[in-house]
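This is the structure I have questions about; it appears just below.
All protein chains but one are shown in place.
Order of writing sets the chain letters: A, B and C. Residues in each chain are counted from 1.
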Amino acid sequence: MLKKPNKVIEVDAVVVKFAGDSGDGMQLSGSQFSDTSAFAGNDLATFPDFPSEIRAPQGTVAGVSGFQLHIGHKEVDTPGDLADVLIALNPAALKANMKWVKNGATIIIDIDNFDNKYYKKAGYIEDPLGDGTVDGYNVVKAPISQLSKSTVKDLGLDAKSAERTKNQFALGMLYWLFNKDLKYGEEFIENKFGSKKPLLAEANKRVLRSGYNYAETVEALRTTYQINPIKDRKGLFRNITGNIATSWGLIAAAERAGLELYLGSYPITPATEILQELAKMKHFGVKTFQAEDEIAGINSSIGASFAGDLAVTTTSGPGLALKGEAIGLAVITELPLVIVDVQRGGPATGLPTKPEQADLMQALFGRNGESPCVVIAASTPANCFHYAFMAGKIALEHMTPVIMLTDGYLANGSELWNIPKIKDLPEIKPPFVKDNSDYQPYERNPETLVRSWALPGQEGMRHRIGGLEKEDITGNVSHNPLNHEKMVGLREEKVQRVVNCIPELKVSGEDRGDLLVVGWGGSYGALISAVKDCQAEGKKLSLAQFNYIKPMPKNTAEVFSRFSKIIVCELNMGQFANYLRMTFPEFKYLQHNKIQGLPFMISELKEKFNQILEA
Amino acid sequence: MLKKPNKVIEVDAVVVKFAGDSGDGMQLSGSQFSDTSAFAGNDLATFPDFPSEIRAPQGTVAGVSGFQLHIGHKEVDTPGDLADVLIALNPAALKANMKWVKNGATIIIDIDNFDNKYYKKAGYIEDPLGDGTVDGYNVVKAPISQLSKSTVKDLGLDAKSAERTKNQFALGMLYWLFNKDLKYGEEFIENKFGSKKPLLAEANKRVLRSGYNYAETVEALRTTYQINPIKDRKGLFRNITGNIATSWGLIAAAERAGLELYLGSYPITPATEILQELAKMKHFGVKTFQAEDEIAGINSSIGASFAGDLAVTTTSGPGLALKGEAIGLAVITELPLVIVDVQRGGPATGLPTKPEQADLMQALFGRNGESPCVVIAASTPANCFHYAFMAGKIALEHMTPVIMLTDGYLANGSELWNIPKIKDLPEIKPPFVKDNSDYQPYERNPETLVRSWALPGQEGMRHRIGGLEKEDITGNVSHNPLNHEKMVGLREEKVQRVVNCIPELKVSGEDRGDLLVVGWGGSYGALISAVKDCQAEGKKLSLAQFNYIKPMPKNTAEVFSRFSKIIVCELNMGQFANYLRMTFPEFKYLQHNKIQGLPFMISELKEKFNQILEA
Amino acid sequence: MAAEIKIAQLVTKADYKSDQVVKWCAGCGDFAILSAVQSALAESQVRKEDVVFVSGIGCSSRFPYYINTYGFHGLHGRGAAIASGIKIANPKLDVWHITGDGDSMAIGGNHFIHLVRRNIDMNVILFNNKIYGLTKGQYSPTTPRGSITKSSPDGTIENPFKPGELVMGAQGTFFARVVDTEPKRMKEVFLEASKHRGTSVVEVLQNCVIFNNRIHNEITGKEVRDDHQIHLEHGKPMIFGKEKNKGLVLRDSRLDVVTIGKNGITEKDILIHDAHNPDDTTHYMLVRMTLPEYPVATGVIRFCECTGTYNAELELQIEKAKANPEVKSLQELIEKNSFLVE
Partner (left out) sequence: MAAEIKIAQLVTKADYKSDQVVKWCAGCGDFAILSAVQSALAESQVRKEDVVFVSGIGCSSRFPYYINTYGFHGLHGRGAAIASGIKIANPKLDVWHITGDGDSMAIGGNHFIHLVRRNIDMNVILFNNKIYGLTKGQYSPTTPRGSITKSSPDGTIENPFKPGELVMGAQGTFFARVVDTEPKRMKEVFLEASKHRGTSVVEVLQNCVIFNNRIHNEITGKEVRDDHQIHLEHGKPMIFGKEKNKGLVLRDSRLDVVTIGKNGITEKDILIHDAHNPDDTTHYMLVRMTLPEYPVATGVIRFCECTGTYNAELELQIEKAKANPEVKSLQELIEKNSFLVE
């Protein structure tokens, strides 16, 4: 229907970065283009990055909000190291992103914002378009602001709203550049503004098309690209972020357990969205309690668990620090509880909007006394669903707190998710007891060591639990020395026996080789990409990515033993490596660590692996 | 002056256990006899153990309060495994302590309380004096209550107060049994009640003497014991508990730094006494702030530190859990702060009055992000003074939080302390800057990496710090990826360089051998006793007790390498062993762990060591 | 709901005694409170399996072990949060929160005021002995200014909270005060509290024989109590005194103590207690009355159901959402915006 451009090149994958001021709608256009690509059958991965201020001063580097999108004809595991196409709505956006684009990349700029005032705000001394900064790049200087405004002139929008349509103009150019169907973009707008704000919907659609048309006429965009649909996938898919996947995984666990879901939480970046998503789920009987702080959040959840809900608390690092004492209470009372920690850069307030994997030790040990609980980690935005579900299942079936680690990268990043059938998910069977049974709160299933669960309201089962050491079987308060030792041991052993309910560790690649790359949690995308690349080059290396951290899979040591070298890669100073050293001291662990508030780059990993393989 | 008994046997050491109801004054008489023994030149170590209830029901095992005292002619390192003499004021006291007395021990009981009612309360089914329970022991049945009351009959005391003198009667018997001079006992009473309660003073003194006289006439106590003064010690000594020593060590640090001492704290067993002791020290300019909770306690201390005091916060495990987030703030703001954690049994509320060493991992890692701080541990009641002083010194000179670990055993236990000269203690020189210097808050001493310290009120030095990641040198907020990595590295390295200011690790015993026993903190007494015993038997083993935990002494690996085997002994599930595995993965570590809310017994350690040495 | 389930079988006080040995000090005021609560529960005829006692940490907070209901001995200061979660998770339960002055006014202060503000339907019993009992005698946020305690050897320099005043500041809907020496009144007040929908706070002036003995004697002492206490009852005039001849009147924005029969004052001039008044100005004045100027107010000072409870409103929102769900199933939700690849 639309006139085809002169030349269409088929490419396997392309990385696009949207960048502009915080108020410029970069997140929105990013999502819009992601959805369109998804509908077009591409695989994709996205990652937004925004400042920790709400709207840092317009035009400054601090105020730049970005969104990176990787779309592919083949499987795509990360949002990409460097961009093929950069949209920079102002000089600050250019400045902030020049180091993240490929040589020779296409850079689309809103020339209307490239004046002296904005150069300076961005911290440029001279015009970056004239000082060699963009030499060697394919720079498309489009009068985006101006054309957007004139497109909507006759709609009677206020100036601010008119100005704000410019993201659609840039986006329209992208639709052209990548041969995407505008229909999906328009539908997205319809869904977003639709009935509530028809005028805005109309304006945005017009500008989108206007950008498309403009691109068609620009010399610099004569060549366009086609990313064909991915072939080896079948089923029902959607684009999903880690936080949404986590929220839904929890709902699914409650549903499969036949329980109501309770969330006691306090807002904190980057975990807040889970609270917000679950607050919308009252029709599923979900109860969200926005507590006065993190401590109240978790303690209310412990109460809700005692009362028989699937109880959850969500937070990020500083909040997890505050919850330590209460996690200990859940450990000693042996109540099911899911604690989601969406990790961010630390210490203290640290880098609140940046991802990091530095809460592992805290999750394992950040409590007084011997206080074991299950720790698991999701490794992609979409599998947050699965691990949230498993967190619920393990908590309920093993009467234990489960800490689920994600991070800002998984939480806000997105990828395609193969939608499961809820009714096919595994059943969840908490160890409930019948009314008027002969109940001893700390009597255990001899196999799993799990105590059984009687709920307030049940007849004939009145009992009391609490934070003092409890007597084996009866649960009465006990200061008996040998009982204490026994209970400490039982609590640890109970957690260890969860090992029987989790899958064995599988490596990606050959079973044995020269190098085993070990990772855990959210670094999966970069690690698997780098490992695959090296494998493609004929190197003998494989990846073991851990999702189950405490306990670790049964066959871990065995897997390790089949490789000559082991390197542990993490976005921290080496916490998992140290945890492995204490758990499997018989192996030697090399380390690769990065702590920049950024995910790994595939290129840096490959370099590292090659270096080791060649050593 | 007092008629000598028939037979006096000289002994090297003796262990006495006082046991009775919570209200029976066992702690008082224990301290009284300790002081007397100290004045008599004996070495000593004591340990009280009391229930977590204030006055659990009279006559029940739960309500028994105990005090164990080990006095010696030679060096004494622990309160002793088993008692030579037990004073049991009621059947519950007998029941609670029978497993802690040596075969053939002397058991002095208050026969007035050994009736049917009390047997039952104590949980005995039959009269324990008749059912074989005490067969083989030297049981002295004294009508203690009755004789005490009649001794004070004419003083006009109320019934309760008269009854309460009975501890002095039992004590008087001990003075006889061990040939101690009543003068010291009387002086103690005088100091305690003296001018304020002269009637009580008189009553107690009379009953003390009455017990002494009674003992003189009892057949069972014909033989008495003499523990001669210790010889190889010189200097000024006093008996001191760990909590008092900690308090004074902190005052000393403030004095040597020329700063005021600030304590922000919230009461918690077994740390409360430090707050109470320091609250009495206003004449030294000490400010104690009893906060609304632990979080306010530490945050107020961070404020006080910013303002230029030597700032301290004291707590126990659950409180440390609550302080994690704020410790991170002190880490990132690089402010001096001493955090004292008097460990107790966990998890959660756990065993609040029992010692344990299970907060080590929490101290090292219980915070979000990479959040390194210095961790040290005292190892005897008296050296709490030294390590509290060093905690202050390191914090101030290295601009870092320092966590000092003690435990309930050190805190409440006592031993003789060789009193130092305050003016001979090392100087403490915080990195202050002069008014109007060219100040950059995060500029560092290139050698130690310590930043310099400007205080509010100083002219020309206004600056701002906080919990967001800061730019190197300027301290401005920075989200720069490489800066973050640099700062994370600098904070860790700064802590590591403290290694240059701490002593090397010294082993007790030969430099090399078959077995190195490794311990840390409060287990020193039992470990050194057991190691010495084994050494005396000709075994080739030595002890390395760690006081500096992060960083560990420079020569640690070297020391380890000189022994064939290493065993790490701790009152937890193996936290230090794991920490060693991650720090020095090149060694193999055996473990001996105990988690009963009780210290090690010398006998169990010896058995373990011998087993390994023979393996 | 809890109220609707009436039981056939008679529940007695003995049903509420647990099998655990009560481990308070002999003479502690806590015993009387425990007994009064057990009596009140027996009388309230609530289904015994629906009762849950939740506490923090402190001597008083050992309470749940001693009462045969569902019980949770929580963390220091966190009982209110735990109890909130229990009630929200299962609004059918009859939730009681036991706390001390340290537990609720020090470390738990924030949870306390938020509980009150949210008006979650539960009963709070605050054992106010004005001292930290379990940790052996440090001052608490309710300890009178100037008190010498183990942690204040030179006397405290902090203004004590009055729990009632704080409850008003947090928009509480129910506040009562009783003394541990009057078992019958305690029981009655507990029954009133249990009838109230919303957060009810009952402050019990409790004696700690060991660390703060006789702290309330100026109020509870046999010789003085009639003159130093005014027991308020809704709808009744505010009269007190051994001779029942003293009373309170309102003059401008302050209360005054007057003597009936003097200066022309008759019983008719005496203020009538209106516990149900949504405007809590008078309640605010009443809770703050202190000796020697005023008698100390006891009884139910405020009892108002002028605002919905958190739990009931949440139930309503959930019912509404369920009646008209945006999506019918989780399956439908997750399939939104999806596309089929074939």
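Worth pointing out:
The rule we apply is simple: a contact is a pair of C-beta atoms (placed from the backbone, for glycine too) under 8 Å apart; a residue touches a chain by one contact, two chains touch by 3 or more.
For clarity, every value in this text was computed on a predicted model and none was experimentally measured.
Taking every chain of the complex into account, the omitted one touches A, B, C. Within the set B:Gln168, B:Ser301 or B:Thr353, the residue that contacts the chain not displayed is B:Ser301. Of A:Lys282, A:Lys354, A:Arg367 or A:His592, it is A:Lys282 that touches the chain left out of the display. Here the missing chain is touched by one residue of B:Ala19, B:Ala38, B:Leu275 or B:Leu320, and it is B:Ala38. The chain that is not drawn here is touched, among residues B:Val477, B:Ala557 or B:Ile612, by B:Val477. Considering the full assembly, B:Met461 is the residue among B:Met461, B:Ile549 or B:Leu571 that touches the omitted chain. Residues 52-58, 60, 62-63, 266-269, 272, 275-276, 279-280, 282, 288, 290, 292-294, 318, 348-349 of chain A touch the missing chain (whole complex, contact as defined above). In the full complex, chain B touches the omitted chain through residues 35, 38-39, 41, 229-230, 233-239, 248, 251-252, 255, 260, 262, 264, 280, 282-285, 287, 289, 291-293, 295-297, 299-309, 311, 325-326, 329, 333, 419-423, 455-468, 476-477. As for the chain not pictured, it touches chain C at residues 107, 109-110, 113-114, 117-119, 141, 154-155, 157-162, 165-171, 250, 252-254, 279, 281-282, 284-285, 307-308, 310, 313-314, 317, 320-321.
Assume only the chains that are shown with their structure count from here on.
Comparing the chain pairs A-C and B-C, the larger number of C-beta pairs in contact belongs to A-C.
The distance from the centre of chain A to the centre of chain C, with each centre set as the mean of the Cα atoms, comes to 44 Å. If each chain is reduced to the centroid of its CA atoms, chain B and chain C end up 40 Å from each other.
Along chain A, residues 295, 325, 329, 333, 466-468 each make contact with two or more other chains. Under the contact definition stated at the top, the residues of chain C that touch 2 or more other chains are 57, 73, 75.
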